[in-house]
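Everything below concerns the one structure shown next.
Every protein chain of the complex appears in place save one, which is left out.
As written, the chains take the letters A, B and C, and residue 1 is the first residue of each chain.
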Amino acid sequence: MARAGASTVAIVGAGAVGATLAYALLMQGAARRVVLHDVNRAKVEAEALDLAHGIQFMPHAQIIGSDDVEACRDADVVVITAGAKQRPGQTRLDLAASTVGLMRTLVPRLTAVAPDAIFLMVTNPVDIVTQAALAISGLPREQLFGSGTVLDTSRLRYRIAQETGIAASNVHAYVVGEHGDSELVLWSSAMIGAVPLLDWSSTHAPLLDEPSRTAIAEEVVTAAYRIIEGKGATNYAVALAAVGIIQAVLRAENRVLPVSTLLTDYVGISDVCLSVPTVVGGDGAQERLLPPMTPSEQAGLRASAEHIRAVGRELGF
Amino acid sequence: MARAGASTVAIVGAGAVGATLAYALLMQGAARRVVLHDVNRAKVEAEALDLAHGIQFMPHAQIIGSDDVEACRDADVVVITAGAKQRPGQTRLDLAASTVGLMRTLVPRLTAVAPDAIFLMVTNPVDIVTQAALAISGLPREQLFGSGTVLDTSRLRYRIAQETGIAASNVHAYVVGEHGDSELVLWSSAMIGAVPLLDWSSTHAPLLDEPSRTAIAEEVVTAAYRIIEGKGATNYAVALAAVGIIQAVLRAENRVLPVSTLLTDYVGISDVCLSVPTVVGGDGAQERLLPPMTPSEQAGLRASAEHIRAVGRELGF
Amino acid sequence: MARAGASTVAIVGAGAVGATLAYALLMQGAARRVVLHDVNRAKVEAEALDLAHGIQFMPHAQIIGSDDVEACRDADVVVITAGAKQRPGQTRLDLAASTVGLMRTLVPRLTAVAPDAIFLMVTNPVDIVTQAALAISGLPREQLFGSGTVLDTSRLRYRIAQETGIAASNVHAYVVGEHGDSELVLWSSAMIGAVPLLDWSSTHAPLLDEPSRTAIAEEVVTAAYRIIEGKGATNYAVALAAVGIIQAVLRAENRVLPVSTLLTDYVGISDVCLSVPTVVGGDGAQERLLPPMTPSEQAGLRASAEHIRAVGRELGF
Partner (left out) sequence: MARAGASTVAIVGAGAVGATLAYALLMQGAARRVVLHDVNRAKVEAEALDLAHGIQFMPHAQIIGSDDVEACRDADVVVITAGAKQRPGQTRLDLAASTVGLMRTLVPRLTAVAPDAIFLMVTNPVDIVTQAALAISGLPREQLFGSGTVLDTSRLRYRIAQETGIAASNVHAYVVGEHGDSELVLWSSAMIGAVPLLDWSSTHAPLLDEPSRTAIAEEVVTAAYRIIEGKGATNYAVALAAVGIIQAVLRAENRVLPVSTLLTDYVGISDVCLSVPTVVGGDGAQERLLPPMTPSEQAGLRASAEHIRAVGRELGF
């Protein structure tokens, strides 16, 4: 018999992101049981075996690789990283449509075996996929949400840390909106230690002055493209971002993370999934916090919402 | 709502051992919720507050200090470190009798609020206390057992590591029997890496030759006295030993640890609690392993059992 | 031969704080070698032995207990936790004078054996002791500084976390000034996630409203008294605070921590040691950051400086 402490995380999709996420969870001892599920049996079993072979060097845990959705039964957290494969000539919109189609099959199977799990969507385009999965599953928005701009925020903090020489853990700044080209940085509420980020250049000129901030924001938005160009995929940082979110749930941390949730009258935005600072704890995505925003930041967030909504409309929901 | 992963460890007794154990559990992120329970309300609240003040520097967890046994409700693991206070002129036997008396009150209260918990006895004389608590509670021996010679074994490995210059993690040797003066080292089955310990001196003379082994065994038995002489108590290593046992339960490790359990025909020993290598996992203390023993080791173990049994008789059970 | 990675931390003073700090460092694997030094040989050897006995359950490291200051040679970090013992009837000022007297003997011996170490003062009254040790040693203020209000800040964040239900890691608030009764909270720059703390009560009334903030600040200042009343000393959280500072040095983190350093024209304050948010990295205490402060916060900080200065004058420097 497993005791209450034996938390289970099920990862759906054994691609680069899913398998790396399993590795990161195991290394951090975040779960006592990690299930990797994929329709490709040879692949999922090989990934699980490679992970299991390292167990001597990690905190004790159980790793299961299976092509049977039944392996995800009673998971505490289900993370979906699976998406449709891009076919030659397929547009991004067509690909998104295929991925949403995949969710129509996948999500009901998962909610059937793990109805009480917290569901974390990582598959891109994550805001669209989250909104679709919410509709398909009928789950409350606390229980199903997307990894959103947690990764983008981590990239932002790394770049500001690099620029200023201050530890990333003391950089308090958020990327919000779509996890994609229309995302934006909330510069006006950003802090370094106890100092407003916008004041930094007054004592450390020209660090973080306006041109430098614009360049950083641009780099954050385009980082994925550069990494994919160089190595074909991104997997390491996104896996760590997901571990951060999962730990917030499993440890009931009530940590503030910019996950993608369905908004209701948030600076006037409703009925669309996007990322704003949100309290994540044992019951999933709870309260959305409202940082002070300049009119231009509010406008940027609304434009990002509109962009996601437009894509959603093109996909027919 | 806390999720399934939110394991709770309740520690009964906020003395040096209990409080240090809470600290070690929190630092290792071993439990999501640590409850410290003691009848001394001012003391237990002060310890819990001091621990809680450091939470920024530890993995997220909840720490509760309370003089109400109700705080232990539904714990996954209950660790008993509380004992009777020694009165001036009181003999060790009288003290043991007082401690057993304390268990008569304490154990039923704890099994009432946490009937499914694994119970780990740390209070000394641990073999006697474990046997008494088993009888009082009526729990199966898998569910209630003592920390036994896990600490003594850790001391032994440290000393062998120090003597040979080999990492303690590669020293595979066990102290068995009573957690006390009659304990013994199972030298004949001990290994360093893949080399039998008894062969070590043939290639590394005079390391670990017979006089050196006798000296090491003597030091292990008397270590507690020397530490108590110098600092008044032992707390750091015993807390880590207890964390090791608790992790074996919470992570369902099935780790081999010399915990104190009720024996039934183990090299002819029955109906007495003492330590032999035992598999500890999610359901508590499982199978006792039977290492090869020389006739002299078997005799030593039986003598140790007889010693514990004699003390038990003097205490009237 | 130890390799470059083999960092050494020497802890001077094997009292509750010093020994607990050694334990916390070892458990976090923060140093490869921990030296505990105290004039009481029986005590320091007993503490080191108790720590060493647990090494099987911690990351590999070496622990040395010695009454010879020579054991601290070539340490990377030296932490001073030793102070004068309070004699019956002795006033706090007399005790401080005795402790400063102790530093006159101790500090030159330590700088002689570890001239390149970063020196962290933990002994109370920490601001006075830091200032005295700076003068005695002639070391630059980057290299010798005090733990200051890092602990108080941790207490503050714990209380705000408890009040709001938000993870302490998302509470960005600092206690500054003296580590003592005249310290103050910089409420005006405090943030929870991306939300100014002073705005919190507008959406979460009455959480963190003015009376609540006053009560929290009061509790933070008096926390040590309550803990000492209940358990006779504080040791767990202060040890973790010190580990946090030491890690910032050993890992070259450039983390923002309110350590106590000698100020020069900081909001008009000069030539006194007190705590403000400071960048701590591989070379010790670097730049002091200047958060926005209200006139009343500035006045509070100046009053705190004046208080420390007055004590210093009474002690004759």
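The criterion applied here is as follows: a contact is a pair of C-beta atoms (placed from the backbone, for glycine too) under 8 Å apart; a residue touches a chain by one contact, two chains touch by 3 or more.
Note that the structure is a prediction, hence the values are computed from the model and not measured.
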Visible chains that the absent chain touches, using the contact criterion stated earlier: A, B, C
Options A:L110, A:V175, A:A237 or A:L263, residue touching the unrepresented chain: A:A237
Residue among B:A16, B:A71, B:A84 or B:V195 that touches the chain left out of view: B:V195
Touching the absent chain when the full complex is considered, from A:V77, A:A223 or A:A285: A:A223
Selected residue (touches chain absent from view) among A:V39, A:M58, A:V113 or A:L198: A:M58
Absent chain, residues of chain C that touch it: 1-8, 29, 31-32, 59-62, 76, 118, 247, 249-253, 255, 282-283
Residue numbers in chain A that touch the chain omitted from display: 19-20, 23-24, 27-28, 42-43, 45-47, 49-58, 60, 151, 154-155, 157-158, 161, 167-169, 223, 226-231, 234-237, 239-241, 243-244
Interface residues of chain B (partner: the chain not displayed): 165-167, 169-170, 172-174, 186, 189-196, 199, 203, 248, 253-256, 277, 279, 289-292
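Assume only the chains that are shown with their structure count from here on.
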Cα superposition angle of chain B on its copy chain C, in degrees to the nearest 5: 180
Chain closest to the middle [Cα centroid of all protein chains]: C
Gap in Å, rounded to a whole number, between the CA centres of chain C and chain B: 34
For chain A paired with chain B, centre-to-centre distance based on mean C-alpha positions, whole Å: 42
Residues of chain C engaged with two or more neighbouring chains: 167, 169
